[in-house]
Structure formats: C-alpha cells, structure tokens
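One protein chain is absent from this view; the other protein chains keep their places.
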Amino acid sequence: MPNGTGADTPAMSIIGYDPAGAWEYPAAGAAELLEHRNPAGNTWIDIPTLDHDAVSALAAEYRIHPLTVEDILDPDQRPKAEEFDDYLFITLKAVHRETGYEQISIILKEDTLITFQEKPGNNFDGIRKRIMNNAGRIRRFGTDYLAYALMDAVVDGYFFALDSLSDTIEALENRASDDTDSRLMTDIQKTKQTLMRLRRSVWPLRDSISRLIHSDSPLLHEELAPFFQDLQGNIVQAAETIESHRELIAGIIEVNLSSISNRMNRIMKVLTIISTIFIPLTFIAGVYGMNFTHMPELGYAYSYPVIWGVMILTAAGMIYFFKRRRWI
Amino acid sequence: MPNGTGADTPAMSIIGYDPAGAWEYPAAGAAELLEHRNPAGNTWIDIPTLDHDAVSALAAEYRIHPLTVEDILDPDQRPKAEEFDDYLFITLKAVHRETGYEQISIILKEDTLITFQEKPGNNFDGIRKRIMNNAGRIRRFGTDYLAYALMDAVVDGYFFALDSLSDTIEALENRASDDTDSRLMTDIQKTKQTLMRLRRSVWPLRDSISRLIHSDSPLLHEELAPFFQDLQGNIVQAAETIESHRELIAGIIEVNLSSISNRMNRIMKVLTIISTIFIPLTFIAGVYGMNFTHMPELGYAYSYPVIWGVMILTAAGMIYFFKRRRWI
Amino acid sequence: MPNGTGADTPAMSIIGYDPAGAWEYPAAGAAELLEHRNPAGNTWIDIPTLDHDAVSALAAEYRIHPLTVEDILDPDQRPKAEEFDDYLFITLKAVHRETGYEQISIILKEDTLITFQEKPGNNFDGIRKRIMNNAGRIRRFGTDYLAYALMDAVVDGYFFALDSLSDTIEALENRASDDTDSRLMTDIQKTKQTLMRLRRSVWPLRDSISRLIHSDSPLLHEELAPFFQDLQGNIVQAAETIESHRELIAGIIEVNLSSISNRMNRIMKVLTIISTIFIPLTFIAGVYGMNFTHMPELGYAYSYPVIWGVMILTAAGMIYFFKRRRWI
Amino acid sequence: MPNGTGADTPAMSIIGYDPAGAWEYPAAGAAELLEHRNPAGNTWIDIPTLDHDAVSALAAEYRIHPLTVEDILDPDQRPKAEEFDDYLFITLKAVHRETGYEQISIILKEDTLITFQEKPGNNFDGIRKRIMNNAGRIRRFGTDYLAYALMDAVVDGYFFALDSLSDTIEALENRASDDTDSRLMTDIQKTKQTLMRLRRSVWPLRDSISRLIHSDSPLLHEELAPFFQDLQGNIVQAAETIESHRELIAGIIEVNLSSISNRMNRIMKVLTIISTIFIPLTFIAGVYGMNFTHMPELGYAYSYPVIWGVMILTAAGMIYFFKRRRWI
Partner (left out) sequence: MPNGTGADTPAMSIIGYDPAGAWEYPAAGAAELLEHRNPAGNTWIDIPTLDHDAVSALAAEYRIHPLTVEDILDPDQRPKAEEFDDYLFITLKAVHRETGYEQISIILKEDTLITFQEKPGNNFDGIRKRIMNNAGRIRRFGTDYLAYALMDAVVDGYFFALDSLSDTIEALENRASDDTDSRLMTDIQKTKQTLMRLRRSVWPLRDSISRLIHSDSPLLHEELAPFFQDLQGNIVQAAETIESHRELIAGIIEVNLSSISNRMNRIMKVLTIISTIFIPLTFIAGVYGMNFTHMPELGYAYSYPVIWGVMILTAAGMIYFFKRRRWI
C-alpha cells in the first residue's frame, strides 16, 4: 500500500469495504483514485476540497448531471436533496467549532458514495475509523447507511453549535437586567445572526430529507427507514431548538429594554425630587436677597430663624407629598 | 409472593392482569423481572429509572430496535410516537409539581407494555391501584387501554401545571398596573419560559398522537378509538390553553409598560409645573438682588409689595395656563 | 297534562313533535321524563342544569359512551363535534348578555335530540315556541334540523356579543387620543380578554362544524346541507369579525401610545423653553448681585437699564432661535 | 316599448340578448319584469335596491333557496360563492368612490342571470352598453360570461380604491418624518381601517372564487376557464397589493415614531447643554453674593475680572466636553 500524502496537503482518499474487510488508499488526484476502485463491495470516495479538476473527472466517470456539478462547485448552494436517474444528490452545510460553515455534497450510488467537502478538515474521521475498525453496524450495510452516518455526523454538529449558542444565550440572559450594559444589544444581535445562519442550514434540510424519505428511491433500502426517520426527527428537534432560542433572545431584549426604562425612571425620580425641593427654597432665599430699601421683614429680630422654619416646613411638606404618592 | 424492595430503592415491577385477576411482582433487576412474566393475560413492566442494564436486557428480550433504545436512554428526546414492525414506541414528557419534567417511554406490544421512567417517583400509582382493585374499565381491555390510561395521566399532569400557571399569571396580572414593580418583567419572563417549556412537551405530542390515531396500527384496537380521540382532544385543549396563556402574558407586558409610562408622565408633570412656576420668580428676585447704585425701584416705598404682587400674578397666570391645557 | 314545576325550579322537559302536532311535558326527574317519550315522531329532551343523576339515567337509556358523559359533565370542555356509532355529540359554548358563558351539549339521534345546559335559563324558548306554534320549517324536518336551529341560536348569541363588543371598542376608539386617560390601557386589556374568551368559543367550533359537514353522517340528511353550510358560513364570519376586532384594538393601543408620547413632547417643550430662557437671565442677575468691592459697572448711571436691555435681547434671541427651529 | 321610470326612481330592468340582438325593458315591479322574460336567448334581470317584494317574487319564480334569499337581504353578508342544484349564488362587495361599499348578489342560471344591488347607482352601465351595442365578446357568450364581466367590473373597482389609497399612503409617507404632526397617527389609523375594510371584501372573495373555479359546475362552461382564472389572478393581485400597503403603513409608523424620538433628543440636548452650562455659573455668582463680613476675595482689586475668567473657563470647558462627546 502506498504512503499517504504530507500532513498539510489534504489528500483525496478512496475507501473500500464490505462486511469482511476494509482498506483505504490516499491519492493526490482523481485519476489515481479511480485506478484503485473496488471491484466488489462498497466504495467511498472523499474529495476534501472543491478541486474543479477532480469534480470534473469524477462527474465524467460517474455520469453526474452538469447541474449537480454546478451545485457541488457553488459554495453558496442552498441545502437540498435531489433524485436523479441513477444517483441521489444531497448537499448540506456542516458547521465546525473552529472552521465555521462548510458545504458537504454527497453523491449516493448503489455501490459507491462520493463526498465533496468545501474546506479541508477531518470531518469524517470518526466514520472512517468505524469502517476501518468494523465498529458498529457500518460495514454490514451498504452506501445508503454510510450516507446516513455522514448526515448524522453533520446533524450532530448542529447540536454542538446549538449547545454553544445555549451557553451564549444564558450569558446574555444574566446580563439582560444589567441596565448599564450598552454593548448588550449589539451582542444580542450578533448571537441572533449566528442563530439565523444556523437556521438557514437546518430548515431547508428538514424539507429535503423529508422528501427524500418519502421518495421511495431504490437507493434507500427499506431496512434503513428507521435510521432516516430518526435523522429526520433529529433535524426537526434542531429546528425547534432554534425557534425556542429565538424566543429566548426576544425575551432577553424585552427584559433589557424594561430594565433600562426602569433605571431611567429611578434616575429621573431623584432629579425630580431634589430639584423640586430646592427650587422653591432658592426662590425664598432670593426674595430676601433683594435690595429694596423698604422691606420691613429684613429688620425684625426673628425674621431669619422664621424663614429657616418656613423653608424646612416647605421641604418637609414636599417630601411628605412625594412619600404619600409612593414616589420615594 | 415476595416482599417489595426497601422504601427508598425504586423497584422495577411486573404486573400481570386479565379480567379475572391481577398480581404484582417487584424485582431488583431485569433478569428477575423476566422470570416472572405472565404466560397468559396482559403484562406491564415498569422500569422506574434509566437503568442501562435493564433497558438492554429488555431490548434484547423483546427485539427492540437499537434506535428506540437510544431514544429511551436520551433524556432530551423530543416527544414522538413511532410504529415499528411489532411494537409501538411512544416517548413523552411528564411534569410533576415537585420533581419537574421527566421523560416517559412506552413500548406497546400485543400482550405486553413496558414503561421506562427517567426519575423514580410514584407517577402511575393510581393506575396500578386501578388494576389491582379492578376499578373502572382497565382490566377489561388490553395493553392499548393501559397505554391510553398512562398517557391520559401524563396529560392530566399538563393540566395541573397549566392551572398552577394560571394562578401565577393571575398574580402577575394584579401586579401589572403597579408601576413601581421593577422585578415584574423578570418574573414575567420566568413565567413565560415555564410556559414555553410546557409548550415544547405538548406541541410535538399533539402531532405524534394524531399520526398514531390515523396509523391504523393493529396494536390499537378499533373499540378504543373514542378514548384516543378524547386524549387527542385533551392535548389540543392543553395546547390552546398554552397559546391563550401566552396572549395573557403579552397583555400583562403591554399594561405594565403603559403603566410605567403613565407614571413617568405624572412625575414629569409635577417637575414641569413646579420648576416652570419657580424659575421665573427666582429670576425676578434675582433682578432686585443686583447691587447697581442707580436702581430707582429699590428706593420706592411700595416697590416690595408691588414685586410680591407681580410674582403672585405670574405664578397664578402660569397655573391658569396649565389648568386650561388640562395639565393639572 | 300535568302542571309545570315552580317558577324558580328549572324544569326538565320533553317535547314531542311531528308535522301534524306537538306537545310538551315538564318533569322533575329523568325517570318521569323517560316515561313520557314519544312512540312516534321526534322527541326533544332538555336538561337545563348539569344534573348528574339525569345525565346518568339518560346515558344508560340511550347508550351514550362514558367519554361523552364525562364531556357533558365537564363545564370546561372545549367545543367539539364527534360522531359515534348511533349518535352525534356536539358541545359548544353559548354566551348570554346576563349570565355569561354556558356550555350546551347536544346528543343527536335519529328520532331523539337531547340538550344539556350548564346553567338554567330560557335559552331555547324561541325554538320551543316555533315547535309548539308550528312556525317556520321546524316541524317539517327531523331532529337534525332541530340541532341546526339550536346551534344557529347559539351562533346568533355570538353576534349579539360581538355587536356589544363593537360598541365597547368604538367607545375605546373615542378615548384613544385622550392622552390623560390612565385607565384606558386596563380597559383595553379587559376588552381584549373578553374578545379572546369569545374567540376560544368560536374557533374550535369552526373546525368541528366543518368536519361534521364533511363527515357524511347518515344522521345529517342531504336536504339540510345548505342549512349547515350557512351555519358554517356564519361561524366563519363571527371568527373573522373577532380577528378584525383584534386589529382595531391593536390600532387603539398604537394611537393611544402615540398620543401620550405627543403629549409628553408638548409638556417637555414648554419646560425646555421656559427653563432655557430664564436660567441664563437668572445667571446675569446673579452676577450683578455679587458683592465685590471693585465692580465698576455697579456705579455707572445707565448700567441698570443696559442690563435690562441685555436680558431682554437674550430672551428674544432664544425665542427667535426656537421659533426658527419650529419648536414653538 | 314602454317608457322607463322617472329619473330618481331606480328602475328594475330586464335585458334580453343573444348574438343576433338585444333589448332592454325597465319595469316598476317584479311582476311586470317577469312578464317580459325572453323566450329564447339570455336574460339579465337587475334589481337595483334591496326590494323585499321583488326578491320574494323572483325567489318564488326561480326556486331560490330560502337561505339564499336571507343572504341577499342581509347587507352584512360575507362575500361567498355557493353552488346549488340549478344555480350558482355569488355575493360580493362593490366599492364606489362616491357611495362607498355596496353588496352585489348574483344568481346565475343556465339562461338567466339576476343581480341584486344594495344601493341604487349605475354600477353596471358599462356592461349594459356593451350588451346593447354588441361591443366586445359579451353577446357571443352565455350568462356565465356576463357573471364574469360583472365580477370583473367589481374587481376593477377594488383597483380604483387601491390606487386612491396609494395616493393617501404616499401623502402619509411624506408627512412621516414631520415630527410635529400630531394628527398623523390618527390619519394613519383611519387609512389602515379603510384598507382593512377593503381587505374584508377581497380576502373571502379570493377563496370563494377559487372554489368556484374548481367546482366543475356545469353552469361555468369550459371555454370561459381562462377568463375566470384571469379574474382570480386579479383578485390575488388586489389581495397582495393590500398586504403590501399594510407593510407600507407599518413602515410609516416606524419612521414617524423614530422621527418624533429624534426630535425629542434634539430638544433635550439643547436643554441639557444650556442648563448644564449656566447652573454652575449661577452657583459661582451666588457664592460671591453672600453677605459674610469676612470674605477676603470681595475686597481684592482683581477679584471681579478673575471671577469672570473662572466662569468663562468653566463654560468653555463644558462646551469642549460636550463637543468631544459629539453632543453638539
């Protein structure tokens, strides 16, 4: 068996397996790959980047429709599943913690499955190992089970992303009633956009997988129906979690706006009370600061303490008024 | 008959019944349970915790699909009902006043029904007693009626939770027009989240029970159709009550925001009026506090009372102006 | 013919009718009722309260399903229509100006119709008189027409309630732009809740009557199809009127919030202008109230009138500035 | 041919036409009308007011169902289309610039079409002239084309109303950013209600015409399918224009609320700045207006100009602070 390619060159690979055994062959190009096809058993060809030449070569070899080729090469393609004469085409978005979103396209034929990934990365290493080590059911079934396993791994990625979003939302919730947090709204909107990005990956998938299940394609064998229904159930659960996260975010916004408004109320109250108490007192002091020659009160011996009494009573009266109205 | 297990060890139990009689056998493990199966009549096996060993043993014995086993063991599984070759699988969320949410999974076969509970607790004691005491219809029918009775008990739990939420919402409604209640919005959001949690239990159930009813499974006998339709009606009623509670909560928020805004208006009005009256008066007093040598008014005998008159008239004019505009 | 029961005891009654004639027999209990059944022609049994004994007796006599009995006795039952083997069961909410909501349950059999009312009251007196006086079509048709007539009377009650709500909403609309009406929001929410209560009666009925019409039950004769379709049309119209009322209420809230906000703007404007004019003037007066020994202006002969000129010019300048910005 | 009735008495009329010719006969009553029916060809009877006698006479003659008669006579009837044994019944709302809404009911039989209008007016004069002058296709087809032409005229009226609403909305849009326009919100709500009134006419029509098209009624001939589909397309376009108008109105409200809020911001800013500058200055002046015997600064020769310097520096510092924060 030949050596694999270097560590930082993403290698194309071809894997052959049947219940009895499995082998893997990393190749530098499509021609090399095709030479090593499996005469019997199942074949999985994995193209880890959007290599135009490799896509063309495989498309020619496996008679893939030109529109499918266009969809594979367009990284903005909306998730969908389509049935062609002798293959199923599924394209969906995988999400990774480090590398973000990536488009995965799957061509499912009777004995062959081809995956095209947008960005290099070891997305499917787990599945590769399960094949090589004969773990679980994977070698007992055909390429349709492999397609299920790949999509299940992608959907698991959605749940990882949703869990991480849950934490972010919980952190936002704790900040929601902090009425001085002026960056909160921007952070909320960022989280909302991350959520909506995920939603655009999950929602179209929901419909297309549902249509796939009900398509009665001979490429999806009867015995796998429970697996695909389970996958569909998981996608629905992801979609519902997304909607429930949206509700939470809307609630955070409501609580925050209400907190800020309450805070303003408290500040305004203090201003009102202090100003309203001192402005009349200042007026009284101003009156007796006037310089009229004939102001008899100015000469009385007890005027000054009496005026202090008037001012204290005025202030006390206003405080009583505010207390009675429960403004303090 | 053997003794039950200790009070604080949740015992698995197997119950056998037919119209003529009923018996119960508590067991410490799955093997012991299976030894005591009922050769004739109906059998109900209850596993009160997510005991992996017991689930595996029962799955092997009753040929339960691996995906069903996964769903039973995943406490975050979304409520659903699935038809398999020789059994129905139903998973749903029960809600208890003390212990909160719990996942209940039901495997319904022709003569056997298995329940898996997430947390120990005496959820189904009422049904157990009805079987042992031959109360009502339960012993006359098969395991499908038992499944109905169990689900009916769970749905009753939703109504208990909704009644308790009704009380909470009523209390919130009474606080809604209290414009000084700064914790109200947080309390409202908490109630809303409790409601949304319940909604996530009820809504998926609605669809899956509806699909179950229309599935024509031979495991659900014709004569039970009215019972399952009644159950479905109750779930729909719970779902609608939830929506109606959401509307109430939205209304409480509206009333509260409007109350707070009205309160601010009243406070601002007082500030406006007191400030607007005294600021010009203070200015007048300030003018005659100036120390110019040549201010003829200062020397006139009647200047001081005239100025008081001017100030009183100014204040009265402004009060009249505010009254005419209905600001006081 | 026996006498009726006393004025304040709600009497059960049995009415027999055919195209040729009609008779009525009020009875104190179910047993007495059943003795007077009509051997030929149509029979209408009316139970004016939720009398458990009477319901049980009639259920036994007419083989009514236990679930139907439960629904009849539960005053919180959601409106619905169900088809059983030999009867139709319809439960709906009637609304009366004086007594509020009441649950009406109807059992429709080939020659017999039974009505169960939640609260005593003369809901169906009009229909009773039409039967006794042979007015309109009612005696020419069977019990299905009677069921139609009863439901039509209930739906008419919805329109009365909606008319009364229309008046309330119109009154609220007139108060909407009154920006000092602090009780308006509470009144709006009360009206909204009344509307939502009605909605919960009407909406489930819409679906269930629709299903009834399309059920091809032999109990609903072909010739009555136009009547039931008309009934359905009326229910749809009631439902749409409710939605349109909701839109109106939402509009009232919008207008009111906008009015209050406009009012605040006007008040703030007055505060702004008066304060902004007098605060600088007060400062000028304060400057010349200072007691420095060396303030040459104080001694000049024309200082005082010049300062008045400066103050008047300052005020006029600010008024001009506000006018140019269209703030006054 | 007899003379028509007087100019201000709305005349009933009967029109007969076939490809070869057409005649019209205005009559004072239903009996007179029925005498002049067309033995061959198509007949159009037009009753321009809700004349109970005429409706009864025609209903008896043409065996119209009592429920249809009720619907014709109820001016609040919701738009709908119903298929009866030997006629189609269509009721819809026409809208005129001058007279507002009017109910139009159409009875379509094989050779006869009857129109009932709620208010007198020359709604259908254009169609009448097309029949008399043999303009277009109208005389070549049967009564179903006439029904199409009448409904098309009504739907054209919706577009006239929508065009007029477009102008109103455009005018509101121009006022949207005028933040001093306190009547705007009331005007917006009025426009919204006009729109919602139109919506209540258009939306039910959409569903009922769609059902009519798919009903395969023998009264609607195959060759007219494109016309009815075109009509349906126009109704859908009207409905969508209504929704798009609602969006525009919602946008106007948003812009206006935002403008008002921005205006408040500008006013508050001026208040903040002027007050915040002068209040500390007034305090400084106040300090040196105190009458203590021992205030050494008062006697210094340069105290007064130094204090002016301090005050000017304070004011300049605050202005610099506000400018740096971009508040001015």
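By letter and in written order, the chains are A, B, C and D; residue numbering begins at 1 in each of them.
The rule is short, and it goes like this: a residue touches a chain if its C-beta (ideal position, glycine included) is under 8 Å from a C-beta of that chain, and two chains touch if they have at least 3 such contacts.
Here the structure is a predicted model, which is why all the values come from computation and not from measurement.
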Legend entry - Residue, one of D:Ala60, D:Ala171, D:Met268 or D:Leu313, that touches the chain absent here: D:Met268
Legend entry - From A:Arg37, A:Lys80 or A:His96, residue that would touch the chain that is not displayed: A:Lys80
Legend entry - Which residue of D:Ala31, D:Val287 or D:Ala316 touches the chain not shown here: D:Val287
Legend entry - Touch residues of subunit A, complete complex, unshown partner: 65-67, 70-71, 78, 80, 82, 84, 180, 182, 185-186, 189, 192-193, 196, 200, 204, 253, 257, 260, 263-264, 267-268, 270-271, 274-275, 278-279, 281-282, 285-286, 288-291, 295, 297-304, 307
Legend entry - On subunit D, residues whose C-beta touches the chain left out of the figure: 137, 177, 226-227, 229-230, 233, 236-237, 240, 244, 247-248, 251, 254-255, 258-259, 261-262, 265, 268-269, 271-272, 275-276, 279-280, 282-283, 286-287, 289-295, 326-327
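Everything that follows uses one rule, which is that only the chains that are shown with their structure count from here on.
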Inset, instruction - Chains touching subunit A and subunit B alike, please list them. - result: none
Legend entry - Angle of rotation relating subunit B to subunit C [CA atoms, steps of 5 degrees]: 70
Inset, instruction - Averaging only over C-alpha atoms, locate the centres of subunit A and subunit C and give their separation in whole Å. - result: 42
Inset, instruction - Go ahead and note the Å separation of the Cα centroids belonging to subunit B and subunit D. - result: 42
Legend entry - Geometric centre distance via CA averages, subunit D-subunit C, whole Å: 26
Legend entry - Touching two or more other chains - residue numbers and ranges from subunit C: 268, 271, 275, 279, 282, 286, 289-291, 295
Inset, instruction - Name the shape of the chain contact graph, picking from line, ring, star, complete and other. - result: line
Legend entry - All pairs of touching chains, each written as two labels joined by a dash: A-B, B-C, C-D
